[in-house]
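Handing you a structure now.
Complex shown without one protein chain; remaining protein chains in place.
Up next is subunit A:
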Amino acid sequence: VAKTSLTSPPWPEVKLPDPVEEAKYHAAEVVRKVNGLISAGEYGRLFAVVHFASKQWKITSEDLIMIDNILEAECGDRIRMEKVLLVGADDFTLIGRPLLGKDLVRVEATVIEKTESWPKVNVHFWRRHNFQRKKIIANPQTVLRINSIEIYPCLS
């Protein structure tokens, strides 16, 4: 059959590696190496991407985070953040799909202060229509300090 413009797809032909072999390589080499690095403790500072208070935060240890609402915890309470999306160090990253396991990462934080924000002024004004509304909003905020991020060598 003659070759037309539609015989081969417009994207370049790419040979992907064999999935069985790739799974073997991944399990043997990559997982073993990363587990070894974790258990030997040869990572510097860890960073994590955490989903907390309906926002995603990129955090490290000794970090301050300001949440724009009230948390049901007193000042000084230790909190464990469970929805971890990504953990990384200098040599390796653990990407969760979408979350990482709770037995793999542990992110601890302490509630430091519970304040209100600065008084924000909401003004609505239509000229020539005698329409003016003024409202001052001071929404409650919580400040958390991230104490530590720990990972355990339980990859598979």
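Throughout what follows, a residue touches a chain if its C-beta (ideal position, glycine included) is under 8 Å from a C-beta of that chain, and two chains touch if they have at least 3 such contacts; residues count from 1.
FYI, contacts and distances are computed from a predicted model.
A.B. asks: With one chain of the assembly withheld, which option in "Proteasome subunit beta", "Anaphase-promoting complex subunit 5", "Metaxin-2" or "Large ribosomal subunit protein bL20m" matches that chain's UniProt protein name?
C.D. replies: From the listed options "Proteasome subunit beta", "Anaphase-promoting complex subunit 5", "Metaxin-2" or "Large ribosomal subunit protein bL20m", the omitted chain resolves to "Large ribosomal subunit protein bL20m".
A.B. asks: Touching the absent chain in the whole complex: find that residue among A:Ile95, A:Ala138 or A:Cys154.
C.D. replies: Among A:Ile95, A:Ala138 or A:Cys154, only A:Ile95 touches the chain that is not shown.
A.B. asks: Touch as defined at the start, partner being the missing chain; which of A:Val20, A:Ala40 or A:Val123 qualifies?
C.D. replies: From the options A:Val20, A:Ala40 or A:Val123, the contact with the absent chain belongs to A:Val123.
A.B. asks: For the full complex, which residue in A:Val31, A:Val49, A:Ile79 or A:Val143 touches the chain that was left out?
C.D. replies: Candidates A:Val31, A:Val49, A:Ile79 or A:Val143; residue touching the omitted chain: A:Val49.
A.B. asks: In the full complex, which bits of subunit A touch the chain not displayed? Write them out.
C.D. replies: 1-2, 9, 11, 14, 16, 47, 49, 56-58, 85-86, 88, 90, 93, 95-98, 120-125, 132, 134
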